[in-house]
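In this view, the complex is presented without one of its protein chains, the others remaining in place.
Chain IDs A and B follow the sequence of writing; residue 1 opens each chain.
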Amino acid sequence: MEAFLHQVFSGLANGCIYGSVALALVMIYQATHHLNFAQGEMATFSTFIAWALIQRGWPYWAAFALTVGLSFAAGLLIQRIILRPIERAPVLTNVIVFIGLLVIFNSLAGWLFDHTVKAFPSPFPQNSILATRWFSAHEMGSFLVMMAVLALLYAFFRFTPVGLAMRAAALNPESARLVGIRVSWMLAMGWGLAAAIGAIAGMMVAPSVFLDPNMMAGILLYGFAAALLGGIDNPLAAVAGGLIVGVLENLLGAYVIGTELKLTVALVLIVGTLTLRPNGLFGKQVVTRV
Amino acid sequence: MNRKQFTFAAAAVALAFAAPAGAQKKYDPGADDKEIKIGAIHPYSGPASAYGTIGKAIGAYFAKVNDEGGVNGRKIKYIPLDDGYNPAKTVEMARKLVEEDEALLVFNPLGTASNTAIQKYLNQKKVPQLFVATGATKWGDPKNFPWTMGWQPAYQSEAKIFAAHILETKPNAKIAVLFQNDDYGKDYLKGFEDGLGDKAKGMIVAKISYEVTDPTVDSQMLSLKASGADTFFNITTPKFAALAIKKAAEIGWKPTHYLNSVSASVGSVLTPAGVDNAVGIYTASYLKDPTDPQFQKGKEWDDWLGWMKKYNAAGDIKDVNNVYGYTAAQGLVQVLKQCGDNLTRENVMKQAASLDLTLPMLLPGVVVKTSADDFYPLEREMLARFDGKTWVLQGKVYGR
Partner (left out) sequence: MNDLAARSALTPPRRRHGLGWWLAIAAVAVALVLLPFLVKNYRVFQFNLVLVYAIAVLGLNMLTGYNGQISLGHGAFYAIGGYAAAVLMERAGLPYGATLPVAALLCFVLGFLMGFPALRLGGHYLALATLALALAVPQLLKHKAIEGWTGGVQGIVLTKPEPPFTLRLFGQSLNADRWLYFVTLAVGALMFLLAWNLLRGRVGRALIAIRDHPIAAAAMGINLPLYKSLTFGVSAAFTGVAGALGAVVVAFVSPDSYGSFLSITILVGVVIGGLASIPGAIFGAIFIQYVPNLADEISKSAPWAIYGIFLIVFMYLMPGGVMGILRKAWARWRVGAAAAPPSPAAPQGEHRP
C-alpha cells in the first residue's frame, strides 16, 4: 500500500511538472489560438539564463525575477518581430515557424551552454517546513508556485482592464478593434505572458530533472497531452490534466503494463478519452454554425 | 660481355629497381604526402548530443598533433560529421566520408545502432571502421568484419566484473537493475546475467527499464526500492544516472550501488546528483578521472591540462568525455605512426591489430593491446569506489 501511495504521489509531483508546461501552452492558446510547439525550448532557454545568472553569483530570487522579466520581453518581441508578419498566413505556416523557433532555441542553448547535465538549485531547501512525508520540499514548493501563478492569472484576466482587453482580442479581434483595443499588442502580451510562465515552469522543473538542452523534449509532449486532456481553453483544467497524466503514467508503468509500453498505453488512453469527449474533460462544447 | 658479367649486371639492375620499392610510399584515398584525412561521426545534436564533446576533444587533440608537426610529417585533416544519433543519417554521413570527402578511414563513430547501420557498407568498401565509440560486444569480430574494430571495454565484460564482485562479496544479495531500453542497456544486462550464471534468476529480484524520452526515473526507482533489493546495478546514461542517484537518496534507499562506467563522471553525473548521495558507489574504470587528486600531478596530468587549456578551452575539465576523446585520438595517432609511409587502408587495419602500448590517461595497469584475432583494444578495468570526492581504486585489475 505504501509503495502504491508513493507511486501516486510521485505521479502527482511529475504531474505538477506537466501541468506547469500545460499552463504555458494554454496561455498562448487563449491569447493567440495557436499551440506553440517551441514553448518547451523557450522555457529551457530561460532556465539556462537563470542558471548563468546564478553561476555569476546572483541570489536565486533576483535571478528568478530577472529571468521572468527577460522572458516576458523576449516573448513579446518574438511575437512582434517574427510572428506578426505571418499572422494572416495559414495555420500550418505558423506551425512551421514554431518548429523553426524550436530548433533555433534548442541549438542555441546547446551552443551557448553546452550539452552536459547541470544541477539547478531549488529555492525550497530540503529540510524546510514544506517537506512532508510524501512530497519533498521542492515538490510542495513548486506546486504552491504553480497555484499562485494560476491565481494571479485568473485575477489578471478577470479583474484588470488589460486582461479583459486580451480576452476580447482573442475571442473576437474584429469587434475588439472597433472598441479601440490594440489587438496586435494584446497578442504580443499574450506571448510575453506565456514565455514568462514557461520560464517559471522551467525553473521549477529543472531541479527535479536537471538542466540540459533536451530537458523539455519529453516533457513537452506530456504537457501537450495534459493541456488537451483538460481542455485547451481552461488553465485550471490544464493543471488538472497534468496531474492526471502524471499519476496515470506512473501507475501504468508500475502496475499495469510495465515501463516499456507505458507511454503508448498512456497516450492511447488519452486519445481514447478525447474521442469520447472531443473538447477535453473540462472543455466547453464548441458548436459550429453553417 | 660474357655470361657471368651479364648475370651480375642484370642482378645489379634488378637490385637498383628493387631498392626504392622498399622505401616507396603507398597511399589509399585520403592520404598523401601532406595530409591524412580522418573522418569521424558523432552525435552533435539530438538526444545524445552530450557525446558531441568526444568529437570536439578528438579535433582538439589533432590540432595539437598538427601544431607539433603532424604524424610522420603529415598533417591530420579532421572531418567531423553529425548524425544526430539517427542511424539513417549515419549511413549518409559514412557514405559522404568515403565517397565525397574520400577520407582514409572512419574514426570513432558513436552509438551501437549507428555503427550497425554502417558496418556492412564500410566492410564492403574496405574502409576501416576504427575504434568505434560503443562497448557493444559485437565489434571484435575480425573473421566476419575485418575492417571494424572496437575500442573501449565491452559492456558485457564490464558487467561481468560487477557480477563477479557481487558473487565474491555478497553471494546472497537481492539485486535490482535499472536499464536503458536500448541496445546499450540490454547488452550490459545480458553480460550481468551471464556473469551471475545460474544464480541470476534467484538473485535478480527486479529489472526495470526506462526510455531516453522519460523526464524522470522516479517511478522506476520507487518500484525498485519496493522490491526489497539490497543491491543495485545502475545501467544508465549520465542524465538518468544522476536522476537515479538523487532519487535513491531522496527515498532513503541505500543499496550497494554499482554504476556503469558510461556514467561514472564526477563532474557531469555525481556532482549534479549530489556527491554526498553518491558515497559508496562502485564502478569500473579504465580512464583516469580528471577530478581524482591522485592523478592531478605528474607529466601526464600537466600534458592533459595544458592541452585542455590551449586546444579545448571550451571543454569542461571535470568531464571524463574529454579524457575519452584525448585517449582515443592518441590511439589513432599511434596507429598512423606505426603505418609510416604505407598509408593504405589495409595497413591501417594491420597496424591497428598490432598494438601494445599504454596511454597517459589510462589507469595504471590498463593497456591497449590488439592482435590479428583480438579486436578489443581495451579490455582491462579496475573496480573503484566513490568516497565523496573521487573514485578510489580498489587495486585489482580485471580483464585480459
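The criterion applied here is as follows: contacts are C-beta pairs under 8 Å (C-beta built on N, C-alpha and C of every residue); 3 or more make two chains touch, one makes a residue touch a chain.
What you see is a predicted model; the values in this text were computed from it and never measured.
Contact with the undisplayed chain is limited, among A:M140, A:M186, A:A206 or A:L228, to A:L228.
Shown as candidates are A:I82, A:A119 or A:L236; the residue that touches the absent chain is A:I82. Touch with the chain omitted from the figure is made, among A:L12, A:M27, A:L53 or A:V97, by A:V97. For the options B:N66, B:T116 or B:N342, the residue in contact with the chain missing from this view is B:T116. Only one of A:P59, A:P125 or A:P278 touches the absent chain when the whole complex is considered: A:P278. Contact residues of subunit A toward the unshown chain are 35, 82, 85-86, 89-90, 92-93, 95-97, 99-104, 106-108, 110-111, 221, 224-225, 228, 232, 260-261, 263-264, 267-268, 270-272, 274-275, 278, 288, 290.
In the full complex, subunit B contacts the hidden chain through residues 44-47, 80-82, 85-88, 91-92, 95-96, 98-100, 111-113, 116-117, 119-121, 181-183, 186, 211, 213.
The criterion applied here is as follows: only the chains that are shown with their structure count from here on.
If you average the Cα atoms of subunit A and of subunit B, the two centres end up 39 Å apart.
Within the complex, the subunit A residues that touch subunit B are 3, 6-7, 10-11, 13-14, 17, 107, 110, 114-119, 136, 208-210, 212-214, 217-219, 221-222, 249-250, 253-254, 258-260, 263. For subunit B in complex with subunit A, the touching residues are 45, 47, 49-50, 52-53, 181, 208-211, 213-216, 218-220, 222-223, 225-226, 238-239, 242-243, 250-251, 267-269, 271-274, 314, 316, 319.
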